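Report on the following structure.
Heads up, one of the protein chains got dropped from this complex, but the rest are sitting where they should.
By letter and in written order, the chains are A, B and C; residue numbering begins at 1 in each of them.
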Amino acid sequence: MSGAYRLPSGGRINRQKPISFTFDGKKYQGFEGDTLASALIANGVLLAGRSFKYHRPRGILSAGADEPNALVGVGRDQAHYTPNVRMTMQELYDGLVAESQNRWPSLMFDVGAINDMLSPFFPAGFYYKTFMWPRKAWDAFYEPKIRSMAGLGKAPTEADADRYSQRYAHCDVLVIGGGPAGLAAALAAAESGARVMLADDQPEFGGSLLAETEATIDGKSAIDWVAEMVAALKARANVTLLSRTQAFGYYPHNSIGLSERLTDHLANPPAHLPRERFWTVHAGEVVIAAGSLERPMVFPENDRPGVMLADSARIYVNRYGVKPGKRAVVFTAHDGAYRAALDLKKAGIEIAAIADLRHHPEGPLVEAAKAAGIDVLPGTSVTGTAGRLRVKSATLARIGADGSAMDERQVECDLVLMSGGITPSVHLFSQSKGKLRFDEHLKAYVPGRPAERERSAGACRGLYALSAVIADGFAQGEGAAKSAGFGGVTARTFAVAGTLESDPGSFLGAAPHGRDASRVKAFVDFQNDVTAKDIRLATREGFRSIEHVKRYTTTGMATDQGKTSNMNALGIVSEALERDIPEIGLTTFRPPYTPVSFGAFAGASRGDLFDPVRTTPIHGWAAEQGAAFEDVGIWKRAHYFPKAGEDMHAAVERECKAVRDSVGIFDASTLGKIEVVGKDAATFMNRIYTNAWTKLEPGRLRYGVMLREDGFVMDDGVVGRMADDRFHVTTTTGGAPRVLAHMEDYLQTEWADLEVWLTSTTEEWAVIAVQGPNARKVIEPLVEGIDLSPEAMPHMSVAVGKICGVPTRLFRVSFTGELGFEINVPADYGRAVWEAVFAAGKAYDITPYGTETMHVLRAEKGYIIVGQETDGTAVPDDVGLGWAVGKAKKDFVGKRSIVRDEFQKPDRKQMVGLLTDVPAEVLEEGAQIVADPKQPAPMTVLGQVTSSYMSSVLGHSIALAMVKGGRARLGETLYVPMPGRAIPVKVVEPIFFDKEGVRLNG
Amino acid sequence: MQKFSGFGLIARAFGAHKSWQAQWRDPEPKQSYDAVIVGGGGHGLGAAYYLAKEHGMRNIAVLEKGWIGGGNTGRNTTIIRSNYLFDESAALYDHAVKLWEGLSQDLNYNTMFSQRGVLMLAHNIHDIQSFKRHVHANRANGVDNEWLTPEEVKEFCPAINVGGKDMRYPILGGALQRRGGTARHDAVAWGFARAADALGVDIIQNCEVTAIRRDASGAVEAVETTRGTIKTKKVGVSAAGHTSMVLDMAGVRMPLESYPLQALVSEPVKPAFNCVVMSNTIHAYISQSDKGEMVIGAGTDAYTSYSQRGALHIATHTLDAICELVPMFRRLRMLRMWGGIVDVTPDRSPILGKTPVKGLYVNCGWGTGGFKATPGAGNLLAWTIAKDEPHPINAPFTLERFREGRLIDEAAAAAVAH
Amino acid sequence: MLVIPCPYCGPRPELEFRYGGEAHIARPEDPSTLDDEAWGAFLYLRSNPKGLHAERWRHIHGCARYFNVVRDTISDTILASYKVGEAKPDMDALARILAGGPRAAAGEEKSK
Partner (left out) sequence: MVETAIRTGALDALSARAPAIAAASLRTCPPASRFNFRGRPEAFGPAGEAFGVALPQTACRAASESGRHALWLGPDEWLLIAGDGEAAEIAAKMESALAGLPHSLVEVSHRNTALEIEGSHAADVINSGCPLDLSAKAFPVGMCTRTIFHKAEIVLWRIAENRFRLEVWRSFAAYVWAQLEEARREYGA
């Protein structure tokens, strides 16, 4: 019922659980345990995709992670759609919907295949040589055309509906790969008592043993042995088993990235489960047991559907119980293909012939094949294939010593199996920066000297015989545990029987075929359509480094990252340049081993989990009042409080007026606060700030300016001296962490002798600013134990007492130019005190105001905002803060820098005020300032507008600006060039309101 | 030099492409050259090309320790723009963009310069202020840059999520430079190499400079390399991440630190992202290449390193930002991630000019953003070497500015990278 | 992600730390005595070696201490970690340990 190509028995599929799915809209059936690939093969479908460049029809090539051809889009809707999914890794589930890619209108008939006909004009790197004329046509025509032809699948068009999770984990020994080597390694390490994690990409542990039908281990069938091993590991508390989990990247210090698929194999994923889990594992020791990959043969027309890796065909037969074809030609240089041929034959697939490139293949497997009646043809190559959407026949020829082809004959077949040898999976080893070594005998790179606390085991380090692989796995697992500080593993041997072991043999590069090599298409990189002749062309054009060959031809750059192609490409380059492979080197292995979802990297992070949303204790109140908020760093601050029908302008105008006329209330809780305590606190303050602090009396406040060592303004804020040895420092909202780190740096590393300690108190205090002529009247009834009279509590003073019955540090301070207080109360009381003040202020029509109004009010007074007037290039004098620099002080951070000549120049940008002729004209912040508006670009620019607002109290717009030599230009008219016009502005002093400070001292 | 054209391609197709010649020679190093460029990245190759083309110096060599283009030229996210804030920077980068605009034709090599537009997103009021300042400053400098409202952002780049309640930092607007875009990084190195080679420049790969010899007066007289000693009186160093070490060979200490900077690509998909988008606030840089991958810039690691790789958590932070900006890309998958080594100056602006050693010129400190400058930097380095004085455009980018405090601090001014 | 040995808390993941640049660049006792050249060098010139590098880290999300580390900037292997004020270790000796491979560098058991 599940397809004509399903074997009557065998395989690890559950025949009791039929599953239906669709591919390109057509309904098929498979079984639980199938992959999408095996289920389609069971239905006789091999045509699976179209290639990237030539749109050639392509079949399923492999049975695993290395699949280059069979990529599909999977997903029932756009919110669950994933492009470029390898059919060979997609487990079947009921209702799975898959569609082919990169074809139009259909997989069978693809208009894009015209590229294949035109392929002679599209050799490697063709686009560098053409599409240059006419120049404009590139953007308008060529590039869009190229783009629409390129790309494989389609990106989803809707936001992903799934969730992702992340986990950090630690272990003593991480084993990557759960084949025989990995299982044995994990067992050895686990027995030592070490904490072990074992990750395997497949849904089941066992690796290559899942397709093993002959071998026995300790007298058990391979698969029973696997089951026992897994059960033994599962039973141990010190082992974590992760299936469907890929180790995708090896990062410095033995940190390994794993990606675990949790629901992609489920028809109805439960809502509580994330789709994938992303693991960052810190491992004491790592054992890589990632196995090996089979290499294709490079021969003419080797890409027709029906051409398949030999061992993959064996996996389809043994593991999935499906027949990839009916009659096969085998092309090999390697014994593994004989094993495949034998197993296929046993399953009823006719083996038309084994063409072996080797002239004298020998050994037990070869003998077994002959004994089974298979036609073994030594020194023979496949020199071509025929068939449109599936192989119909293969041409075989004997290869002479000179590479010529003789005795060509055509053999009918619907399957061509190939095997050029095995390539150990050294991806992760190489990512760890371990040095690879070329093994001449294997014709493959194997791990050499490790760079991390890592060791490789089994096939991934070039071992082949199962007995050797298991023994090695156990030994490496034990060694790893020992290096991690665990010992006492009982020695163990594993008796392997029933398999024919032989010297495997191998071949690299393009097989000889006797045809015109410059005309035939012998594919090296299937997905990216790179042929042997493309690679030769590249070397001819001077691209001799393997890295250049890769980039010029794109070989190895497809979604399979050259798993099946890189070694053959190397062989071809080696031959073309007549240089040995080790001399040519390899391209760099990079993470991920196979592609990993962006979502897994992002994890839970989205929306409010993307970054913390920091809110003040009063935030809830503001939200209830309908405040508009702005993001300031990661804080949310109330921007303004619109009343019904008001836009920002109207709201701000009203808020400003309220503060100037009566009283406003403002949440200043986000200001950074640092408690500086200790005998040497004043000395420390002297060194960190430009100001002098020694003489500041307890109970008084001072505005402080802080520089970086290179002299530029870093932060500012009001500082209260609470006691001789205690300062309450405030910083800008965004600057708080930076300032604390800056202070700690100097304290810990330069002035460790000072008896001073810092504590961040930003979040201890809610800060409620009450500003305006009626401010005192509003708070007076709420305050206990503090004399608020101007004499007792003048501007820039601080007192400790109670408000609303809770402790407060009450600052008399003003950033508005009005009489004002900043009430510091312990944060949990913030909202209640705010509400009490608000209630008390009702009589004065107290008005909540936001950051925008705060900005306007301070600009009217010419107070700077660090980060707005200053931009990291200003020294104190530039922004009119020369007065805050303690000239008498011998040293402070940044002092040596600002005395350099550069900072004395009169034409530095200096802060000034600007007034427009037209009162209602509000300049744009960031607008430029010039003397001559008529000059052509590039203009000589004098400066820029840093702050600009409509000032309702003045009935005039105001602006602050940084202007070259600005202080000497007071009274001059300059211009702000805007598109189509220039706005004249008068340079004025940067204080627009209450210059004498009468109100503030009121 | 064989001329590249569509007709040539078709004609050679009939000869099975057998008659294509090497795009550059593979010469043995000569005993001496009039000038030697250290570093076969785009900048170094560009310098050699312009020295030969515009200053008539033909007896020159480019020495590359590995393969040309194998440094940052071959591993960057290819963002090209010139909408920098300060006059000096805008002039420098716009000089390059103007050269980009005719580069394919000039080199007879399709560098796939694609003026798809570079859009920088504003997520808060500070961003708006900063970007508007850029827009105005650029306009005054004759550099195109325009402000887009959120609606215009959405229209220009439909793939991005501009707002809504589900977004942590909704998009409040953007600054768009339409002349900005991308180019095919490798082709830039190869195109310059081929054109320089045609003018007689020796491009010598697998040749690492190991020492710089100076005569009694202190002036440069030769470089030692892994392929022997080469005499020369002019050495231009364009070694990106390795500049500190090369300059150290001549006793010059540099205000440079080398950091790993990572980038990554997705699997290729059909066109789904039509421009270049940068968000400095949430650290995301993305464009789609001609081949279909999403090319995404990650951040630098925290520490200096020469390892050409980086940590995993850097990529996670980049991709959470990308997923926030384009939620439908969550199911795209990362195909490859890699690192480069970028040399960073204290003010994040390059150093391009003379050094205290006679005959030694340096072009470095491009940090995370020098690909866009490639033809311009090469052009100006060539000028500086040929005339022994900087061109007015690179005159402000001296080494001395750090002593004097005359920084050109784009980063401090706006926190802008790339 | 690096695993950084804090001299106070032991080995901890990089996420808890902040890099602090080259170590052993002491702020001059009296900056006013330095000429512009020397001051500029103090502010900006860094050795940036390819190889062993003594550098500062701060365990900002841990014990909050600054301390010094010697790291190989080629492999990122950390060879030593010591408190502020302690002498810079013998770099040649560390280079020899580095040459012994990753397990020697980890001091095999030391990192536990």
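Criterion: contacts are C-beta pairs under 8 Å (C-beta built on N, C-alpha and C of every residue); 3 or more make two chains touch, one makes a residue touch a chain.
Note that the structure is predicted; figures quoted are calculated from it, not measured.
One chain is not depicted; across the entire complex it touches A, C. If you put the hidden chain back, the residue from A:R831, A:K895, A:K909 or A:R969 that touches it is A:R831.
Within the whole complex, the absent chain has one touching residue among A:R135, A:H359, A:K679 or A:K995, and that is A:K679. Among A:Y93, A:W635 or A:F712, only A:W635 touches the chain left out of the display.
Here one chain is not drawn; of A:S20, A:Q166, A:S797 or A:Q868, the residue touching it is A:Q166. Summary of contacts with the chain left out: across A:Q101, A:S467 or A:T616, the touching residue is A:T616.
Although one chain is not displayed, subunit A still touches it through residues 163, 165-170, 195, 270, 272-274, 280, 282, 603-605, 608-609, 611-617, 620, 635, 675, 677-679, 755-765, 781-782, 784, 803-806, 825-833, 836.
Interface with the hidden chain, as seen from subunit C, comprises residues 1, 8-10, 12-13, 15-16, 61-65.
By definition in this document, only the chains that are shown with their structure count from here on.
Two chain pairs are in question, A-B and A-C; the one with more C-beta pairs in contact is A-B. The mean-CA centres of subunit B and subunit C are about 30 angstrom from one another, to the nearest whole unit.
Centroids of subunit A and subunit B (each the mean of its C-alpha atoms) stand 22 Å apart. Annotation: 27 Å between the Cα-based centres of subunit A and subunit C. Shared contact sites, meaning residues of subunit A that touch two or more other chains, fall at 251-252, 255, 280, 433, 710, 897, 900-901. Looking at subunit C, residues 1-2, 18, 36, 39, 43, 75-76 sit in touch with two or more other chains.
The touching residues of subunit B, when paired with subunit C in their complex, are 242, 244-245, 253-258, 302-307, 311-313, 346, 402-404. Contact residues on subunit B toward subunit A in their complex (touch as defined above): 4-6, 8-10, 13-14, 16-18, 20-26, 66-67, 69-70, 74, 87, 90-91, 102, 104-105, 108-110, 112-115, 123-126, 129-137, 139-142, 161, 166-169, 184, 186-187, 190-191, 205, 266-272, 282, 288, 290-292, 307, 309, 311-313, 315-316, 318-324, 327-338, 346, 404-407, 409, 411-414. Chain contact summary for the complex, subunit C toward subunit B: residues 1-2, 14-15, 17-19, 21, 36-37, 39-41, 43-50, 53, 55, 71, 73-76.
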